[in-house]
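Working notes, beginning with the structure itself.
So, chain A:
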Amino acid sequence: MGEAEIRCRSCHQRFKSPVFQELIECPNCLQKWKLKWFDESTATILAPESWVEFQAKMKEVKK
Partner candidate 1 sequence: MKRIIVHTERCTGCRLCESICALYNERMNDPSRSRIKISKKHSLGLSAPLVCLQCKNPPCGKACPVNAIKKDPNGLVKIDYDECIGCEACVSPCPFGVMMALPDKVVKCELCGGDPQCVKYCATEAIEYGNSERVIQQKRIQKMNQMLEKLES
Partner candidate 2 sequence: MNPIAFIDLSKQEIVVKPIPERIRHLFLGGRGINMYLLYNHLREGLDPLSPENPLLFGAGLLTGTHGIATARFNISAKSPESGNLGDSNSGGFFGPELRFAGYDHLFIKGRSPSPVYLWISDGKIEFREASHLQSYNLPQTLDAIRTELGDQDIQVAAIGPAGRRLVVFANVMCTIGDAAGRTGMGTVMGAKNLWAIAVRGRRPIEIASPEKLIKVVEKHYHQITQTKGYKATALYGTLMRLAISRTQGQEPALNFQYNMLESGGEEFDPDVFVRKYEYGKMACFNCPVHTKHLHRVSSGDHKGLTGAGPEYGGAGYFGSSCGTGDWVTIMECWDLCNQYGLDILTTAGYIAWVMELYQRELIDESVTGMPLHWGDHEAMTTLIHQMGRREGFGGLLSDGWQKANMRFFGEKAKEYEHYIPTIKGMTVDQDTRGTKAMAIGAATATRGGGCHLRSRFTMEEMDLPPEATKKIIGRPVTSDPDSYEGKAYPAIWMEKLCAVGDALGVCRFVTKWLSPGLLGFNELAEAVSAVTGYDLTPEQLMEVGERIYNLERLFLIREGLGRKDDRVPERFHEPWQYGYQRGSCIEREKFETLLDEYYREHGWDEEGIPTRETLERLGLSEEPSHLI
């Protein structure tokens, strides 16, 4: 209770987020995500904190 399991969409590590927190940071890769909460234990990632920053990061490591 009081937290939800999140899987980072950048590094795919699982971590727990405090309940109803709308902006969280992945402890592994430090990417910040906006969350949508449905109840005390269910949340989903909607978007990175900033698309511009996220895409800039993606471009840096482009293959």
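Keep in mind how these were chosen: all candidates are chains of the complex that A comes from, given by their letters.
The working rule: a residue touches a chain if its C-beta (ideal position, glycine included) is under 8 Å from a C-beta of that chain, and two chains touch if they have at least 3 such contacts; residues count from 1.
Computed from a prediction, not measured in an experiment: that's the story for all the values here.
Peer 1: Any idea which of 1 or 2 touches chain A in this complex?
Peer 2: 2
Peer 1: Sort out for me which residues of chain A touch candidate 2 in the complex.
Peer 2: Residues 7, 9-12, 14, 33, 36, 38-39, 42, 44-48, 50-52, 54-55, 58-59, 61-63 of chain A touch candidate 2 in their complex.
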